[in-house]
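As structure tokens, the structure follows; a few thoughts come after it.
The other protein chains are all here in position, but one chain of the complex has been omitted.
Right after this comes subunit A.
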Amino acid sequence: MKTRFLANTWAEFIKTKRSFALWLTVLAAAFIPAINAFILLERPEILLTKFEQTPWLTFCRFNWKNVAAVILPMYIILITNLVVQIEFRNNTWKQIYASPRSFADIFFSKLLVIQFLVPCYIICFDCFVILSGLLVHSINASYKLVIESIDWKNLLLISSRIYLGSLAISVIQYWLSLRFRNFVIPLGFGLGLWITGIILMDWDKSIYYPYVYSAFMFFINFDKEPAKLIVLLVSSITALVLALIASFFDISRLAEKG
């Protein structure tokens, strides 16, 4: 049973071959670090003072700021859509559901592909941040972004918190993508829910709104408000579990499979 699941998950990876998934991952990861390297090099007079104390932590936050709130949710919406659309576009759901695989196998093997690509994206992004920092230092040495002083601990901490905050969104987007054959619907829903989240961010009940968790994971200063970290962790995991249960049962009960 377990080996079958692994074999099928591997088959899911084969399907992403030659699709846009890998390119999307690399390009979306490179986007912000590339822009920021450019900004740092163009505006040293304004930025240098900010980078004096903790150059890597500052640079890291400088990059993650945009990604946590904007790029990561967008990437999740797009990649989930892309992976699921492979089946719709090729009319292959019927062949999948007519093969000797349990529904759980089908549902989770594809979700696992997405849950492989999202951390991949984050790791790629972190690598690009470091490369971008090193590049900036090599051109303008006043930035002190040297290999020896890379703040691995904070980079890892920020990355894993934001990833945790994004889990529920990726399951909800997976659900929407499976539910609707027309890719515009999950895309539109995703963008709508995400923008609503940005607007709702100041609202005191926004802790119930999964689309802002990854942004909160970045923007809240947990050194000042450690209690909020616990609340956010619990909310993220609760939302993930609820989304998993709801989507699993909803999709398993679809009237038409393929």
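Keep this in mind: a contact is a pair of C-beta atoms (placed from the backbone, for glycine too) under 8 Å apart; a residue touches a chain by one contact, two chains touch by 3 or more; residues count from 1.
The rule we apply is simple: contacts and distances are computed from a predicted model.
Novice: So one subunit is absent here. Using its UniProt record, which name fits best from "ABC-2 type transport system ATP-binding protein", "Rieske domain-containing protein", "1,2-phenylacetyl-CoA epoxidase subunit B" or "Xanthine dehydrogenase"?
Specialist: Hidden chain identified via UniProt as "ABC-2 type transport system ATP-binding protein".
Novice: Considering the complete complex, identify which of A:Q95, A:N182 or A:T238 is in touch with the unshown chain.
Specialist: For the chain that is not drawn, the touching residue is A:Q95.
Novice: Pick out which of A:C127, A:A141 or A:L254 touches the chain that's been left out of the picture.
Specialist: Hidden-chain contact among the options goes to A:L254.
Novice: Pick out which of A:A7, A:I39, A:C127 or A:L157 touches the chain that's been left out of the picture.
Specialist: A:A7
Novice: Using the document's contact rule, name the residues of subunit A that touch the chain not shown here.
Specialist: Contact residues on subunit A toward the absent chain are 4, 7-8, 10-11, 14-15, 17-19, 86, 89-92, 94-102, 253-258.
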